[in-house]
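Presenting subunit A:
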Amino acid sequence: MAVTGILLVLFLIVHMLGNLKIFTGETSFDHYAHWLRDLGTPLLPTTWYLWIQRAVLTVAVLAHIGAATVLAVRARAARPVAYAHRRKIHVNYAARTMRWGGVIILLFVIYHILDLTTGHLNPQGDAANPYGNVVADFAPERWYVTLFYTLAIVTLGFHLRHGAFSAFRSLGQQTPKGERRARAAALVFAVVLCAGYLVVPFAVLTGLVA
Partner candidate 1 sequence: MNLTLRIWRQTGPEDKGRMVTYPVPDVSPDMSFLEMLDVLNERLILDGEEPVAFDHDCREGICGACSLMINGEAHGPQRGTTACQLHMRQFSDGETIDIEPWRARAFPVVKDLVVNRNAFDKIIAAGGYVTAPTGSAPEAHSTPVAKEDADAAFSAAACIGCGACVAACPNGSGMLFTAAKVTQLSLLPQGQPERYTRVIGMVDAHDEAGFGGCTNIGECSSACPKGIPLNTIGRLNRDYLKATTKRAGTPGS
Partner candidate 2 sequence: MDLYTEGNPIADTRAPDGPVETRWDRHRFDMKLVNPANRRKLTVIVVGTGLAGGSAAATLGEQGYHVKSYCYQDSPRRAHSIAAQGGINAAKNYRNDGDSVHRLFYDTVKGGDFRSRESNVHRLAEVSVNIIDQCVAQGVPFAREYGGLLDTRSFGGAQVQRTFYARGQTGQQLLLGAYQALERQIGLGNVEMNARHEMLELVVVDGRARGIVVRDMVTGEISTEMADAVVLASGGYGNVFYLSTNAKGCNVTASWRAHRKGAYFANPCYTQIHPTCIPVSGDHQSKLTLMSESLRNDGRVWVPKVKGDDRSPRDIPEDERDYYLERIYPSFGNLVPRDIASRAAKNVCDEGRGVGPTGLGVYLDFADAIGRLGRKAIEAKYGNLFEMYERITGEDPYEVPMRIYPAVHYTMGGLWVDYDLQSTIPGLFVIGEANFSDHGANRLGASALMQGLADGYFVLPSTLANYLAANPMEKVEASHPEAVAARTEVEERLRRLLAINGDRTVDSFHRELGQIMWEHCGMERSEAGLRKAIDEIRALREQFWQRARVPGDGEGLNQSLEKAGRVADFFELAELMCIDALHREESCGGHFRAEHQTPDGEAERDDDRFAYVAAWEYAADAGTPVLHKEDLVFEYVHPSQRSYK
């Protein structure tokens, strides 16, 4: 769980940094998008690197889901009779929304790929002009897309907050002081990542990026 999670988190960081290039202008952003396809050349043929990365990420996602499923199945098996009266969890919202949050994020990722990678669900869907795709996607009249995107990112934030802390713990974070730091780091990381992802659609929505 922790290892696959970390791979995915690394991707999220890079992906966010890439997204932020939208503020450097259309040419720069499109250049970045095309550069991704050329990455690794001439050692590798064009787009090979991208496919390798996609393969690794897919494996990570599947492994992540697999591990989560094992845990969920074990949890269900470990309590065959449910409590008649169950109090809400004391500890935190993030921790108890991991499973459904994960499902929401998965659905979002599928949509997101169909939208901005393959372009099937994008109003413009022009592979040569990713910048335009993004602007068209989050246009003010398509506010519901932005809303869905926002909800998904916030869910991702919660998922990351507990996920990051949990990864520290699973990999052996063991002191009380370290626990406070790990929790704080997880929170800051989740907030920064959320902000980094949300700033793009809102910039489009408000016309900052056009």
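Quick note on selection: all candidates are chains of the complex that A comes from, given by their letters.
One rule holds in what follows: a contact is a pair of C-beta atoms (placed from the backbone, for glycine too) under 8 Å apart; a residue touches a chain by one contact, two chains touch by 3 or more; residues count from 1.
Since the structure is predicted, the reported quantities are computational estimates derived from the model, not experimental observations.
Looking at 1 or 2, the chain of this complex that touches subunit A is the one numbered 1. The residues of subunit A lying in touch with candidate 1 in their complex are 1, 70-71, 74-75, 77-87, 89-92, 95-96, 98, 162, 165-166, 168-176, 178-179.
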